[in-house]
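Only a single protein chain was left out; the remaining protein chains are all shown in position.
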Amino acid sequence: MPEEAKIETEGVFEPKIMAFVCNWCTYAGADLAGTSRMEYRPNVRIIKLPCTGRIDPLFIMKAFENGADGVLVSGCHPGDCHYTTGNYHARRRWTAFKDLLAFTGIDLKRVQFSWVSASEAIKWVELINNVTDDMEALGPFMKFKEMNKKGPNQG
Amino acid sequence: MENELREKAKELLESGEVAVVIGYGFNRKKTRITPVFITKPEETDKLVFNELCVNNLSIYLTRKYRDIQKIGRPAIVAKGCDIKNIVVLITEGQTKREDIHILGVTCSGVVYKQELFKGELKPEIMPSKCHNCDVRNPHVADTVIGEKSDFTPPEEPTGMVFDKIKEIDAMSDSARWDFWNEHFNRCIKCYACRQLCSLCYCERCITEKNMPQWIETSAHPRGNLAWNLIRAMHLAGRCTFCGECERGCPVNIPLNLVNQKLVLTVKNAFGFESGIDENVHPPMIVFSEDDNENFIK
Partner (left out) sequence: MPRIGVFVCQCGNNIEATVDTQKVADETKKLPGVVHTESYKFMCSSPGQDSFKKAIKDNKLDGVVVSACSPHMHEKTFRRAAEAAGLNQFQCEITNVREQCSWVHHDETRKIGTDKTMDLTRMTIQRLKKNRDLTKITIPVTKRALVIGGGIAGIQAALDIADGGQEVVIVEKEPSIGGNMARLSETFPTMDCSQCILTPKMVEAELHDKISLYTYSEVEKVDGYIGNFSVTIKKKAKFVDESTCTGCGECWEKCPFKADSEFELGLSKRKVIYTPFPQAVPNIPVIDKTRCPKILKDKCGLCAKVCGPQSIDFTQEDQLVTEEFGAIVVATGYELMPNKDFGEYGYGKITDVISGMQFERLASASGPTGGAIRRPSDNTEPKNVVFIQCAGSRDEKRGVSYCSKICCMYTAKHTMLYRHKVHDGQAYVFYMDIRSGGKRYEEFVRGAIEHDGAMYLRGRVSRVYEKDGKVIIQGADTLSGSQVEIEADMVVLATALVSRPGADTVAQTLGIGYDKYKFYNEYHPKLKPVETVTAGIFLAGTCVGPMDIPESVSQGSATASKVLALFSSDKMAREPITAEVNKQTCNACWDCVTSCPYVAIEKEEIKDRKGNVVNMLAHVNDGLCQGCGVCVCACRSKAIDLNGYTDEQVYAAIATF
């Protein structure tokens, strides 16, 4: 990977947060925060998907494997889905996946779920600030980072 | 009971109603039970059914065993728990109800692993599923063989798996992480869990998809974790807790815990139990507008 993102500088922990958001609500809400010139913590990197229904647990696993300290998943409120029901499907998937992650010992603060509509710029700003605060409080996600250092199992 | 089974199998083969009977038989040394595929009426006396018949034969109905399907319409000897898997396979279009003859056998429990059997089926060598079994009398079958069981499962599920889940739930995050890391680290990515699972019938498993390679294939702890969790997710709302994956795991990863955990989640959150009704869609591909979402901010 070229030029590892150097967020961690000068010994200060800057958490890396990956956000998977839907195009129609949360992404537009984040845009509104911008057009309203609101300010929030810079630690989040957004990946836009058409719908929360497209957000696979694989994405979340991969984000952690790649060094995310926290993952945020966000989309339209129930009933607002651009595709009518994608977020309902997503909600079911997360219900199971979060239980599984918790059962594996992953602090559920590391994976946060939120509904943010296209008009909820303030909610988006608070959400990012809170998630960033949470990750700062938790510290780097050492569980995955340590695992990454290990060599393959020799059987 | 075995006679009844053999008679029925013979009758089915003779009449041509089925071309093969998938059942249990002894190995050559008569020490272990092994799957047998009977195509000739005169060979039906090879069929047996006893407490060693732990294997879930429903796997032979999947696309993984096309050669068996090529033989023709099968009859399958199935315990209630095995039938649950057959039901899921029917729901998911992998076989049709009318395309198979289910020889349902009443069951009073089997061993967790055959090698544990020392002549007597003691409760401690039975898997948790048997202690909580609600299908000792087959719930979907063309023929039911054996005496009716009057076993009623305890109201609250009991047994090692359930105790252990409670124990893990009560642990701290890092203790849970350590627990699983220790187990998953042993994983050698042999995929025995997948091979034995009749619901892992994918034409191409996600771990074999290499564009992109979501799940690392080397036996590195990172890929091991991803593999085991994603497999559990793929079984969420489908797994019937048959226990074949754990039974087959050469490094003894307690997969029943992960899978049963999700069985419980799905039951609590969506009120769904898999393998009961072939006309009900599994819960992860449907939804209710009223699903709980107290975890979503």
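Residue numbering begins at 1 within each chain, and the chains themselves are lettered A and B in the order written.
As a working rule, contacts are C-beta pairs under 8 Å (C-beta built on N, C-alpha and C of every residue); 3 or more make two chains touch, one makes a residue touch a chain.
Since we're looking at a predicted model, the values are computed, not measured.
J.: Out of B:16, B:93, B:119 or B:271, which residue would touch the omitted chain in the full complex?
T.: Checking the options B:16, B:93, B:119 or B:271, the one contacting the hidden chain is B:93.
J.: Out of B:116, B:202, B:251 or B:276, which touches the unshown chain?
T.: Answer from the full complex: B:202 touches the omitted chain.
J.: Residues of chain B in contact with the chain that isn't shown?
T.: Residues touching the hidden chain, for chain B, are 63, 92-94, 201-206, 209, 211-212, 214, 234, 281-282, 284-286.
J.: List the residues of chain A that touch the chain left out of this view.
T.: Contacting residues on chain A, toward the hidden partner: 1-3, 5-7, 16, 18, 27-28, 30-35, 37-40, 42, 45-51, 53-56, 58-59, 62-63, 66-68, 82-86, 89-90, 93, 125.
One rule holds in what follows: only the chains that are shown with their structure count from here on.
J.: Between chain A and chain B, what is the separation of their C-alpha centroids in Å?
T.: Centre-to-centre distance between chain A and chain B: 35 Å.
J.: In the complex formed with chain A, which residues of chain B make contact?
T.: Chain B reaches chain A through residues 168-169, 171, 173-181, 185-188, 206, 214-215, 218-222, 224-226, 229-230, 232-233, 236-237, 258, 261-262, 265-266, 269-270, 283-289, 291-293, 295-297.
J.: Spell out the residues on chain A that touch chain B in their complex, using ranges where they run on.
T.: 57-58, 61-62, 65, 78-79, 85, 88-89, 91-108, 112-115, 127, 143-144, 147-148, 150-155
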